[in-house]
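All protein chains but one are shown at their positions in the complex.
By written order: A and B. Residues from 1 in each chain.
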Amino acid sequence: MKRRDFLKFIGVGAAGGAAGFIIGKVSKPPGAKLIPYVVPDENIIPGVANYYSSLCTLCSAGCGIHARVMEGRVKKIEGNPLHPVNKGRLCALGQAMPQVTYNPDRIKGPLKRRGAKGTGDYVDITWEEAITIISKNLSDIAKSGSADGLYLLTPPQRGNLGALIDSFLTAYGSSNHYQYELFGQRNLYFANHAAMGLANAPHYDIENAKYVLSFGADFTSTWMSPVHYSAAYGEMRQAGKGGRGALVQVEPRLSLTGANADEWVPAKPGTEAILALAIAHAVVEKGWAKGGDLDGWRHVLAGYKPSVAADLTDVSEERIYAIARAFTHTRPSLAIGGDGVSSYQDGVSGLMAVNILNHLAGNNGATGGVIPNPEPAIKRDSAVDFKRRISTLAADAAKGKVKALIIYNSNPVFTTPVAAKLASVIRDAPFVVSMSSFLDETAVYADLILPMHTGLEDWGDDAPEPGVGTRVMTIMQPAITPYYNSKGAGDVFLGVAKQMGGRLSGLKANSFAEYLKDAWRTAYSKDRQMSASALTFDEFWEGALKRGGWWPKATVEARRQVTVSARSVSAHLAQMPARFEGKDTDYPFYLMLYPHSAHRDGRGANLPWLQELPDPMTSVVWGTWVEVNPKTAARLGLKEGDMAAIESPSGKITAPVYLYPGIRPDTVAVPIGQGHTQYGRYAARRGANPIEMLPHSEDARTGAIALNSTRVKLSGAGPSNMVKMEGSTKELGREIIQTAPPDGRSES
Amino acid sequence: MSVLNSIGEKLKSYRVPGYYTKFDHRWGMVIDLDRCNGCEACVTACYAENNLPVVGEKDCANSRAFSWLRVERYVEGEYPDVKVGFIPIMCHNCAKAPCETGCPVYATYHNQDGLNVQVYNRCVGTFTCATYCPYDVRRFNWRTYRPDKPLDEQLNPDVTVREMGVMEKCTFCIQRIRAGKDNAKDERRGVKDGEITPACAQSCPTGAITFGDLNDPQSMVSKLALSPRRYRLLEELNTDPSVIYLKRVAKDGSTGTGE
Partner (left out) sequence: MNSLSLIKQLIALVIVGGAAFLIGYGVNITYFYDRTPEQPIEFSHKIHAGDNKIPCKYCHLYVERSRVAGVPNVQRCMGCHKIIKTDSPLIQKLTSYWDKKEPIPWVKVHNLPDYVHFTHKRHIKAGLDCSLCHGDVASMSRITRVASLKMGWCLSCHEKREVKNGKDCWTCHK
């Protein structure tokens, strides 16, 4: 190389380097910003977390929570250790609360429909416009003399929001407050009221029971108050007071609770009520019964001889007697009737049978048994309205009675069978308002969508149901300022009342927060136990906000004694196995539907954490599956992961096959939760919704929708892309889960 | 020469089994399998606390899901005699951790709290530790995962967000341990038993998980660890894990899940 060329290179190199350096200097992105508060919030120390006591709103159990908040953003939800329901623990669904609040698919402001119903074509409006539209419509309806044409559909309301809604409706002139939830336990309320006169769900004292006989109650996973019962289950197993409690589970498909049971009784689907009555028969026959009136019981139970029931139920006579013996001789014992017995068309009968068992074993009112709850601390008309049900709503709509429909926090189009025709009810109603945080299958038919605060942004309160044997009131308080332009439901009703005036002028509170505090002030002044707990209301209120609510300090409350009389139950007993739609020759399998442990009735399907949470029993993620017994699958030529077409007389879905040894060969099971067509990017167009296969079959007494009501047939439909997280389900001798013999103290 | 000798002495001291007893703490966990019902509340708690990314259906199918803590389920037998067992498995923070011997860049080591820790900044992603781990608890960032906005508002500021090419695993919620020690220091005292709980133990609905200091004989974990039901997972591998399980109680005493 010539010297001149070398210098050229040096020169170019130096120039390039210098240019790079200078451009680097000039183009450097501006440094990170340090943004101060304009006005400091006294409660916020940047970098230090604040904890707010509040209420979990993702299911109806009513657990108390602590929300960990840093710089105005919720970081984590944990159970409130002081709260009597969940004692500091929390389930997967509850912990996913921040993903509801910060969900990318949340509706960011009020919307008004522009395109056709169901297309999801909406324009943004302001809250003032939204309130005006509602007020105008409601005024017009009232003026035309059909105020009773205002229908309101909400989940069961137990707090003061329900009180506000009811006074709004009463003042307006409508009586149509429909309280609907797929797993709302209407049958349980009916059965307990008819048999024992209880208006509220009793406290099942699993913690102190030594023998729990559960009829399809998946109480450690989804049933009623799963966190409370899970805590009790842990104590029952290992708290050491008088040895380890035993659990016997009666159900055709092993649930998570069943998988933990000491004994699994796979009775034939639809015969659980008969099995329970046969056990009761055995108890009376052998003279193990308590509580007198044996002749009456003999008469009522005469048709349920164990020898006859054995054929019907697929449970041997010896086993029925063995269970009867263990149930009456292990003290204390407890029978629980869950979705497994109550989800039939004649669901009440199974729960009646369970009530009889508890009565005959002397479990009612006993520690470790069924304990009636005290009156809820929040005074509300707590009796369930059995007359207002999905079928009557559809019938009223068909008659043109529905003039306006306001749906709050409920997705009935997804959770009711297609045959219930709720989609067309909502599509055809003249004026539909959806108060929902998400564009779900129901909201998509609404004329007006009002985005709601999530539980972390709103005020509210709750009296947990089922109670825990003592009075509990939980307060929900905002942990953060609203992230979007949303409102609380109470504020919407108060806003409409204010604008309409007239007969609604009685609702004067400026905000729901004020309404709530006033309601608590009234409760405090009237209730002796409450006023004894603090000197002034302000002190009481502040303490309640800190603790997360109010509950008396470990008081012994007088326990009501309840009995079940032979006469009161005799009208409600099963005469024969439950009815299933479809002939067994055409549709050889019973279909069992159960709530997905994290998505429940589908509400959790839009939360990515829960989509990626493996199902505890199958480890499947991001989709639906159908559980088939390996022998049945072999007979049908189905392999694991094959797509199966599942067809009932009412509908058809496809789902991948999961080979599941814990299910009867004549039964297949599909979880509820997936198969959304709307509801955001994580939920929509994923899996299948098995509710589509159901006929619209309700218990005639209660209106509860029967989930176990049809037979199905199964056929291969090509390959699938089922994703499951498990490797092998076998230990292959590696002794991963080791077992110990019982310590000898427990008796079962 | 004396320098060499002192280094030699030090090395020898580290070779004595149980030398970790000289450390400040040995954080450990006792999991009662007779209480555990397999509900996986702990798994979600872990996702929320530790900024674990959601990887989506496709990456799940490729076994790239991030759960630092998983609940394994074993099903033995055929209908109707089916036995099911659940066991939560997270990093066992082994005192003789196989993963530590493999890392070429010392990204995983034992610290003074008896924790087996992973240093993200050192990790170059050779995957050696995950290969050596008998419990399959290490997770690799195959991509840089970021939550859809505004889900990132929830991210825990006490835990960093990892990037592509880095191995990670359960830390026993080291940020909670640090916070607990920080509080104790503010009040000029030692850490109290039960004061520090990782997210999984905090959330467990059945109360199956207990956390504490195994070096402190008065701690709850130390007491539970003396139970006749105690065992450690794959004990024959001699990894000396800090996670101790309590056996499930079988009703008839003869058979468990692994008949």
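Definition applied: contacts are C-beta pairs under 8 Å (C-beta built on N, C-alpha and C of every residue); 3 or more make two chains touch, one makes a residue touch a chain.
These numbers come from a predicted model, not from an experiment.
Asker: Which of A:17, A:81, A:197 or A:502 sits in contact with the chain that's absent?
Answerer: Looking across A:17, A:81, A:197 or A:502, the contact with the absent chain belongs to A:17.
Asker: So one chain is hidden, and I want to know which residue out of A:36, A:718 or A:733 touches that hidden chain in the complete assembly.
Answerer: A:36
Asker: Need a quick check: the contact residues on subunit B for the chain that isn't drawn.
Answerer: 24, 109, 111-112, 115, 117, 119-122, 158-161, 171, 174-175, 178, 182, 185-186
Asker: Considering the entire assembly, which residues of subunit A contact the chain that has been omitted?
Answerer: 5, 8-9, 12-25, 28, 30-40, 45-48
Just so we're on the same page, only the chains that are shown with their structure count from here on.
Asker: Go ahead and note the Å separation of the Cα centroids belonging to subunit A and subunit B.
Answerer: Here the centre of subunit B sits 32 Å away from the centre of subunit A.
Asker: Touching subunit A in the complex: which residues of subunit B?
Answerer: Residues 32-35, 37-41, 43-45, 47-49, 54-57, 60-61, 63, 65, 67, 70-80, 82, 84-87, 147-157, 199, 202-208, 228-229, 231, 233-234, 245, 247-251, 253-258.
Asker: Give every residue of subunit A touching subunit B within the complex, in rising order.
Answerer: 47, 70, 73-79, 86, 88-92, 95-96, 98-99, 102-104, 220-221, 226-227, 230-231, 233-235, 237-238, 244, 246, 254, 256-257, 259-260, 262-264, 266, 483, 597-598, 608-614, 616-617, 619, 621-623, 629-631, 661-665, 681, 721, 723, 725-726, 729-731, 733-743, 748
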